[in-house]
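What follows is one structure encoded as structure tokens, with my remarks underneath.
Here the complex is missing one protein chain, while the rest keep their positions.
First chain written, first letter: the chains are A, B, C, D and E, and each begins at residue 1.
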Amino acid sequence: MEKQDRYQRGWEKLKEVDGEGGKRVIESLQDIAPDFARYLIEFPFGDIYSRPGLDLKPREIAAVAALTALGNAAPQLKVHIHGALNVGCTRQEVVEIIMQMAIYAGFPAALNALFAAKEIFKERDESGKS
Amino acid sequence: MEKQDRYQRGWEKLKEVDGEGGKRVIESLQDIAPDFARYLIEFPFGDIYSRPGLDLKPREIAAVAALTALGNAAPQLKVHIHGALNVGCTRQEVVEIIMQMAIYAGFPAALNALFAAKEIFKERDESGKS
Amino acid sequence: MEKQDRYQRGWEKLKEVDGEGGKRVIESLQDIAPDFARYLIEFPFGDIYSRPGLDLKPREIAAVAALTALGNAAPQLKVHIHGALNVGCTRQEVVEIIMQMAIYAGFPAALNALFAAKEIFKERDESGKS
Amino acid sequence: MEKQDRYQRGWEKLKEVDGEGGKRVIESLQDIAPDFARYLIEFPFGDIYSRPGLDLKPREIAAVAALTALGNAAPQLKVHIHGALNVGCTRQEVVEIIMQMAIYAGFPAALNALFAAKEIFKERDESGKS
Amino acid sequence: MEKQDRYQRGWEKLKEVDGEGGKRVIESLQDIAPDFARYLIEFPFGDIYSRPGLDLKPREIAAVAALTALGNAAPQLKVHIHGALNVGCTRQEVVEIIMQMAIYAGFPAALNALFAAKEIFKERDESGKS
Partner (left out) sequence: MEKQDRYQRGWEKLKEVDGEGGKRVIESLQDIAPDFARYLIEFPFGDIYSRPGLDLKPREIAAVAALTALGNAAPQLKVHIHGALNVGCTRQEVVEIIMQMAIYAGFPAALNALFAAKEIFKERDESGKS
């Protein structure tokens, strides 16, 4: 079953990246767009993140970079800051990536992402995560 | 000399990332905004890229990701595709990062960056670079 | 009176699209930029929306699409989700348009707009609107 | 075969929207990212465009609206101006949608899309298309 | 005649800002969207630029700043670089504004606008303008 495969594979991958945050997003879509919840698991995680050519750590570095630079997707940036830390980035590496975005997208984009990271770090401190 | 230090350190770092492309940009700024050429060496490369917390390879992954997602800076994306390859990314890794951006910024952003990468790969083939 | 015409025509059109939301915006501009309130009625609604070449339903489809894709104008997106429903789109059509935006602008833009739609649908449920 | 289904269904849908332009894009991806060509058929066209809740005409109205507003994806905007005309929009409707985008994304975005439309209309005149 | 007034007033104002560039844009819209050409004169120039609260020089500073920062409207940025110089900005002031945009929108946005300015300055040198 290809369909089952993509979904299953995507779900496993999403759990590696940010199981809790991912589950919350998926659940909150059930009453309005359940198919979109499925696509979200299948395409980004079942197709792209499951490809062999790049490890999860550089993938999360790329995600944090892009979402910081775009500057209009705070909830998703937070999911991927968790994700980056969950797949092996240190907090300092996350901070370095965000600071670097000032070069390509300006200081406001970097500042707003640093404040998002600060929130996430505090949240993780409170639940004893690195 | 702090001033001299930042400039010197930035110039060395820029040469590691994309010496040729970087030099062309710096030269083309001399008649219109020579100070901006200096800032471009000092802040992005002398300050940010020279920080110890993140290697050049993840930095270039972050640069390619952000510039692909922003979608309005083709010349700088090309410089950093060269940069990514110069600091140790494989072509496949560059392609993987760009494809992943379809998730955060849509298919057009990823498509346009893939066509930019295709151009760069051809250029590098012609000059015998990996 | 041309001036009076554009204003009157715009105001009528705005009422068809989202009378309540529109009125709130217009009122909240009175103390800071009353002329901008007038422009907002005259140009978008008196000039553009009043043109004969396109019905209100496709105009609201286009509005929801654009505001979802831009991703940085949540209050205006909400006004136009109301507007789309007011001029004859079904909730499912609104959800379809928003999901489609994942293609051009990425999953975060579509996700954030779906959550905005969810809020609007709840609000309309509570006041007995379709 | 689900996999085969999505691809087949997507390819049929892409041909309805813009067979020629679509084919050109798919072919130009073969040497650099053949999997991305496949995803482009499967997700946007096999999953989203094939959904029953919205006809192709409003889908293409939404596509032209979003790509005009984003303003950084000229090649894809051109594909979807062709697409809109291919699935039943009149040229005047395309022009109306683009003009409306001045409201949400400013006059430059609308102007640049009008010039893209002008090019496409000329191209279609030369090949005898409506 | 209010309608005549806005148009007339807008046209006069557009001529002060960039008569040549403006005329070219207006003419190129005649066969595709003549009403949009009229709106472009009436709203931006007849309504906004004609307001008494801000002189043309700060208005053109604001235009160059915004179009540099947005980074996806090169033709309009060029019109307003001409405009800024036509209403009394020096070339050095234009360069200063553009360089400052690196702060809010990143170095690529500023670089691409500097190269646009370089082109405009050369064009003006060739026709003997300041």
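Keep this in mind: a contact is a pair of C-beta atoms (placed from the backbone, for glycine too) under 8 Å apart; a residue touches a chain by one contact, two chains touch by 3 or more.
Since the structure is predicted, the reported quantities are computational estimates derived from the model, not experimental observations.
**Student:** As a test of the contact rule: which chains in view would the missing one touch?
**Tutor:** So, spelled out: the chain left out of view touches A, B, C, D, E.
**Student:** Decide which residue listed in E:Ile26, E:Val87 or E:Ile103 touches the omitted chain of the complex.
**Tutor:** E:Ile103
**Student:** For the chain left off this view, which of A:Ile26, A:Val87 or A:Leu114 is in contact with it?
**Tutor:** That would be A:Leu114, which touches the missing chain.
**Student:** Please give every residue of chain E in contact with the chain that is not shown.
**Tutor:** Missing-chain contacts on chain E: residues 43-44, 48-49, 51, 53-54, 58-59, 61-70, 73, 76, 92-93, 95-97, 99-105.
**Student:** Write the list of chain D residues that the hidden chain touches.
**Tutor:** 69, 102-109
**Student:** Touching the hidden chain in the full complex, which residues of chain A are there? Just list them.
**Tutor:** So the residues of chain A touching the missing chain come out as 70-72, 95, 98-99, 102, 106-112, 114-115, 117-118, 121.
What we mean here is this: only the chains that are shown with their structure count from here on.
**Student:** If you take the chains that touch chain A and keep only those that also touch chain D, what is left?
**Tutor:** B, C, E
**Student:** Same or different: at the chain A/chain B interface, is the fraction of residue numbers used by both copies above or below half?
**Tutor:** Homomeric contact, same residues on both sides for the most part.
**Student:** So which chain is farthest from chain C, going by the mean of the CA atoms in each chain?
**Tutor:** Most distant chain from chain C: B.
**Student:** A-C or A-E: which has the larger count of contacting C-beta pairs?
**Tutor:** A-C
**Student:** Closest chain to the protein CA centroid?
**Tutor:** Answer for the innermost chain: D.
**Student:** Superimpose the Cα trace of chain B on the Cα trace of chain E, which carries the same sequence, then give the rotation angle to the nearest 5°.
**Tutor:** An angle of 120 degrees brings one copy onto the other.
**Student:** Could you please state the distance in Å, as a whole number, between where the Cα atoms of chain C are centred and where those of chain E are centred?
**Tutor:** Between these chains, centre-to-centre, one finds 29 Å.
**Student:** Could you work out how far the Cα centre of chain C sits from that of chain D, in whole Å?
**Tutor:** From the centre of chain C to the centre of chain D is 23 Å.
**Student:** Two-or-more-chain contact residues of chain A, please, as numbers and ranges.
**Tutor:** In chain A, the residues touching two or more other chains are 35, 39, 43-44, 48, 51, 67, 69-70, 73, 76, 102-105.
**Student:** Could you draw the chains as nodes, link the ones that touch, and say if you get a line, ring, star, complete or other?
**Tutor:** Graph shape, chains as nodes and touching pairs as edges: complete.
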